[in-house]
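Data first, discussion second: the structure below is written as structure tokens.
Missing here is one protein chain; the remaining ones are kept as they sit in the complex.
Showing chain A:
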Amino acid sequence: MEYTTTVLTGFVALYIFMLAAFTGFEIIGRVPAILHTPLMSGSNFIHGIVVVGALWALLNASSTLQQVVGFVGVLLGAGNAAGGYVVTERMLEMFKPSDKKKG
């Protein structure tokens, strides 16, 4: 049987938006303040997924204008994703507990 992508419109989309919004709220709500900066950076990385949308737009471009704008979109999106990842990982790597031997 041929698979076709489900079109997410109307209430289905609304349900997705609502549940995702609550998810984001719940995750951040319980985070200690020491992680706020890495978490802002981490969530910044997550919206780097926009690169995937820009990729679709560029691959389906049918005019020079669309190709130029699509190229810029992919470039910026890729920068968002890679930059967000690197700085977040660098920050989180540094958090270490006390050395157990000391005391």
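The rule is short, and it goes like this: a contact is a pair of C-beta atoms (placed from the backbone, for glycine too) under 8 Å apart; a residue touches a chain by one contact, two chains touch by 3 or more; residues count from 1.
In this text, contacts and distances are computed from a predicted model.
Colleague: Refer to UniProt and select, among "Formate dehydrogenase major subunit", "Electron transfer flavoprotein subunit alpha", "NAD(P) transhydrogenase subunit beta" or "KipI antagonist", the name of the complex member that is left out.
Modeller: Per the UniProt record, the undisplayed chain of the complex is "NAD(P) transhydrogenase subunit beta".
Colleague: For chain A, which residues reach the chain that was dropped from this view?
Modeller: Considering the whole complex, chain A reaches the absent chain at 2-10, 13, 16-17, 20-25, 27-63, 65-67, 69-99, 102.
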